[in-house]
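Here the complex is missing a single protein chain, while all its other protein chains stay put.
By written order: A, B, C, D and E. Residues from 1 in each chain.
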Amino acid sequence: LEQMQMKDSLSMYNNLVERCFQTCITSFRSKSLDKHETSCVEHCAARYIKMTQRVGLRFAEHQALQQKRAADAAGAGR
Amino acid sequence: LEQMQMKDSLSMYNNLVERCFQTCITSFRSKSLDKHETSCVEHCAARYIKMTQRVGLRFAEHQALQQKRAADAAGAGR
Amino acid sequence: LEQMQMKDSLSMYNNLVERCFQTCITSFRSKSLDKHETSCVEHCAARYIKMTQRVGLRFAEHQALQQKRAADAAGAGR
Amino acid sequence: PDPLFAATTEMEMYTHLFNKMASTCFEKCASRKHKEEDLALGEMSCSDRCVSKYLEAQEKVGVVLQKANEAQMKQQQNFADMQNALGG
Amino acid sequence: PDPLFAATTEMEMYTHLFNKMASTCFEKCASRKHKEEDLALGEMSCSDRCVSKYLEAQEKVGVVLQKANEAQMKQQQNFADMQNALGG
Partner (left out) sequence: PDPLFAATTEMEMYTHLFNKMASTCFEKCASRKHKEEDLALGEMSCSDRCVSKYLEAQEKVGVVLQKANEAQMKQQQNFADMQNALGG
């Protein structure tokens, strides 16, 4: 389980880099990020983390509701 | 082998959801699927399954042909 | 380690096929590749391999530089 | 089949589903300009509706997949029965 | 190397290839409107040709990859020979 979490967080890292690079970097005339690109990458990462947390909450609520429904259905069936 | 099949079918499930969601859902003004979106998602999934089966048949034919060719070539080489 | 390399090279194979097919084949009126599609696929694969090698060199240079910096920082901290 | 393997695989599937959902809802709802460090209210409520629709779509696809599996099994059963009848 | 591992890896590779092919041919050949539950005749024959072209492309790429691997090995061999000559 711990191993899976470690893999997940590393793969999240790579995905963040890929996504925010794709969105924010469009010019390859210089070899360093300019101010605008840097702030875009940083905001993109921070916003993605926040949205993932929110999506996680909604997902957990949904799963709790489903388990309650399943339990109620099992109770009613008795 | 059985474990690989189980993994494959679960990953096919996720991919179907992702693909058909991406194709069929474009508006986020309501929290439920409307009639049009529902039928699009269901048809998309059914059609994808059918095409996968057809592609599987063609792929199997191709592999059988290749094995036959390899066997013929080995026979001719004797 | 050897197992990881084998997996990597097979997954590189599949990715090359997918990428070059997507870029080079747009018509499905015949069941064989025409001359133009064939040369596009072959050049695409050769060029991708070359770019991967170049990217690998740059990546290795970067990592060597980082390790040198880390070693220097450790030395300065003593 | 190994129950531990089944549990791990199911958990991997949910993790994978969750990651795809988060990624897709980010793409659909977050402005790509990333001018602010925080999400706007509209982006957050869009993502709530996106999750809700995604999970509903997941349910619908599950039903279709189930039906397809049953149809395939029935076909294989029919084929086996026919072979038995011919062989018996 | 472990032969079971090699066999599993090769099978995984074919599964992966098959999944990508199915996905790509669906994208290229199936109308994205999904008005019908079934595939149209044109969509099916398009997917047959798509599979055929995909497998041909796979072969061509295999040859290019093979050549690149051989070139790389030869280069490494030359380098080793040179080192031996200098060291010997």
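Here is the rule we use: a residue touches a chain if its C-beta (ideal position, glycine included) is under 8 Å from a C-beta of that chain, and two chains touch if they have at least 3 such contacts.
Note that the structure is predicted; figures quoted are calculated from it, not measured.
**Q** Residue by residue, what part of subunit C touches the chain that was omitted?
**A** Within subunit C, the residues touching the omitted chain are 4, 8, 12, 15, 19-20, 23-24, 39-40, 42-44, 46-48, 50-52, 54-56, 58-59, 62.
**Q** With the missing chain put back, which residues of subunit A would touch it? List them for me.
**A** These residues of subunit A touch the chain that is not shown: 2-3, 6-7, 10-14, 16-18, 20-22, 24-25, 28-33, 37-38, 41-42, 45-46, 49.
Quick note on the criterion: only the chains that are shown with their structure count from here on.
**Q** Which chains lie in contact with each of subunit A and subunit E?
**A** Neighbours common to subunit A and subunit E are absent.
**Q** Would you indicate which option in C-E, B-D or B-E repeats the interface seen between A-D, with over half of the contact pairs matching by residue number?
**A** Match found for A-D within C-E, B-D or B-E: B-E.
**Q** If you average the Cα atoms of subunit A and of subunit B to get two centres, how far apart are those centres in Å?
**A** Each chain reduced to its C-alpha mean, subunit A and subunit B end up 26 Å apart.
**Q** At least two partner chains per residue is the criterion; list those residues in subunit B.
**A** Only 12, 20, 24, 42, 46 qualify.
**Q** If you look at subunit D, which of its residues touch at least two other chains?
**A** In subunit D, 12, 29, 48, 52 touch at least two other chains.
**Q** Going by the touch definition at the top, which pairs of chains touch each other?
**A** All chain pairs meeting the touch criterion are A-D, B-D, B-E, C-E.
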